[in-house]
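Take a look at the following structure, please.
All protein chains but one are shown at their positions in the complex.
Labels for the chains are A and B, by order of writing; each one numbers its residues from 1.
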Amino acid sequence: MSRARRALALGAAAVMLAGALPLIVPHPFVLTIATQALIWALLAASWDLLSGYTGQISFGHAGFFLVGAYAAATVTKHAGVSPWAGLVVGTLVAGLIGLAVGFPALRLRGHYLALVTLGFAEIIRLTAQNWMSLTGGPFGIYDYRTFPGLPVEPLAHRRAAYWVVLAIVAASIAVMVKTCEHTPAAKAFRAIREDEVLAATLGIHTTAYKLLAFGLSAGFAGLAGTLYAYYIVLVSPTVGAVGTTSLAIGMAVFGGLGTIWGPVAGALLLYGLNEALRFVGVVYNLIVVGLILMLFVIFVPRGLAGAVASGPRGRRRAAARAGGERALGTTGN
Amino acid sequence: MWESVADFVVQGIVLGGLYALIAVGISLIFGVLDVINVAHGEFFAVGGYLVFASVVLMHLGPALGIAAATAGTFVLGLAVYPLLLAPLRRRLGRRPFGPLYLVLTLGLSTFMQNGLLALAGGEYLQIPPHVRGILDLPFTSVSYQRLLVLATAAMLLGGLFAFLKLHRYGLAVRAVAQDPDAAQSVGIVLGRVFGLTLALGVALAGASGALMAPLFNVYPAVGFPLTVKAFAITIVGGMGNLVGALIAALALGVVESLAVMVIPSQWQNAIAFAAMIGVLLVRPQGLLGRAVAR
Partner (left out) sequence: MSLAIEALHAGYGDLEILQGASIRVAPGQIVGLIGPNGAGKSTLLKTVFGYLRARAGRVEFDGHDLVGRRPDQILALGMSYLAQTGGLFPEMTVHENLGLGGFTLESARRRREALEELYTRFPLLYERRRQMAGSLSGGEQRILAVARALMVRPHLMLLDEPTAALAPRFIDRVYDTILALNRSGIALLIAEQNVEMILAAAHHVFVLDLGQNAFDGAPADLRESAQIRRLYLGDA
């Protein structure tokens, strides 16, 4: 079976297993956690597309998430738009904001890029916090519809909502994986990450692909935001704080940068761990998250996905990739 | 009207002094280690907690309290390089992959903030002013507390600059910032300089936390907004450029303070980010440029 075919099979199996969860464990609390974990997974994966694959480090994904959430909540509350359409609106608006951020940031790399995206995210958050007439200020937006057509009974409702979120997240992940592995964009993203100057001289339209990455990544982060908005039925500025970005980054690093599925697994595991630890003590969970983040960056920088890929086939592939790196690196005399 | 302006300017300078203590520390760490310390604000919080412990719990008096907070943060800072950054550096070898260090300090920030939450609880701790009383100036008046902040900031920064200019290890710090390989060739041990620099940088943050504790109250997340703003300041001044950070910090303090006269106060915080984005788009190396080219 080819690699792509096998990945598809594994993915389909995972989705089916996830879909069976409400039937295996019909507990509303578990479903709530699982749904939120899926939303985080989408956010972490969207970050990976931009930062892990294309090497454009973003510290501002909380901003895109917030924009998506607020856009959706606003149109549904004030314009009566159906949540299904609201999903699209939120995604598009966030994607456009992503382009707006990505365009001026084209010339920046590394630290500077990270900080400018952080700056944008903070401005977005401050706007949400202070522009009372538009965003409801610090109290946020609430009191709007969630997905129509779902059963009313609490457990059935959560089950249905879980399936909706699962379907959307799974479809999004599939799109991201396809884009990052099986389209011309895949090679372009990787080339830009390894050596942007070289990529440009090889004829790759780095500007177009970087903008594409920004737009897609922000759009999917916004989609995660809209899902959050319709699931929790409350959006407030705190959702756009740096803590959100850092948790998403933590999940991505834990799961493995540059893989898309790694961050998904990382998000699910870390969020599950986070919630499980809540039973131990309200504050200790994030301490563990911080600790995991540090330990993984130092000792397992390629994350879980890297550990998986450390089998013999993975090593050969990694060596081939490294060969490219070497060719671009310095040689001594 | 002029009274208000003078009021705001004075407050702005004091605020600028506070910003300077934090921004100079971040700029120093970046200039020498090439690392952006996302956890910087957490050391500000630690300084606040240490001064609370010294002054409120142990009744040591403000001077001793501030000194203890600064020293304590310095000692804590000494642990960061060998325990966290050095292992990553060994692993990465000579290839600097900045983003991983960013993520590492991000993890440290989360760990420290929540560690403080776990150790000390989330309530806002109150600390009485270090000094009481008001000084009357021609156009305005200013509290001695604020003057203390300014004076101490000036003293600490002056001390830092003197150290960098005159002391053997200060020169070593500058040398490493300019050319780590050349620094090694004269026998400077990079790890020691990195550790010292980090400790110095966060000690400044701890000192400012101790100084500001009566004004800000002390709680685990108190430092983070300042960190983010300090990033903006250092970019405007030029990453790695200490004088640039100082000037940009003072300027921002005054501008923010005066801005309340024209824009709603909640938007004050956006000024720093707008300035940062503007600078990054127009002149990425900052207004004064990077002091050292790599």
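Simple rule for what comes next: contacts are C-beta pairs under 8 Å (C-beta built on N, C-alpha and C of every residue); 3 or more make two chains touch, one makes a residue touch a chain.
The model shown is predicted, which means the values in this text are computed figures rather than measured ones.
J.: In the complete assembly, which of B:M58, B:L137, B:V189 or B:I263 touches the absent chain?
T.: Answering carefully, the residue with contact to the hidden chain is B:V189.
J.: Out of B:L102, B:A153 or B:A172, which is the one that touches the chain we can't see?
T.: That would be B:A172, which touches the missing chain.
J.: Identify the residues of chain B touching the omitted chain, counting contacts across the whole complex.
T.: Here the touching residues of chain B are 93-95, 168, 171-172, 174-175, 178-179, 181-189, 291-293.
Keep in mind that, in the parts below, only the chains that are shown with their structure count from here on.
J.: So, what's the distance in Å between the C-alpha centres of chain B and chain A?
T.: 31
J.: Taking the complex as given, what residues does chain A use to touch chain B?
T.: Contacts found on chain A: 51, 57, 59, 104-105, 107-108, 110-112, 114-116, 118-120, 122-123, 126-127, 129-130, 242-243, 246, 249-250, 253, 281, 283-284, 286-287, 289-294, 297-299, 301, 329.
J.: Can you check the complex and tell me which residues of chain B touch chain A?
T.: 30, 36, 84, 87-88, 91, 95, 98-100, 102-104, 106-115, 117-118, 224, 228, 231-232, 235, 239, 264, 266-267, 269-270, 273-274, 276-277, 280-281, 284
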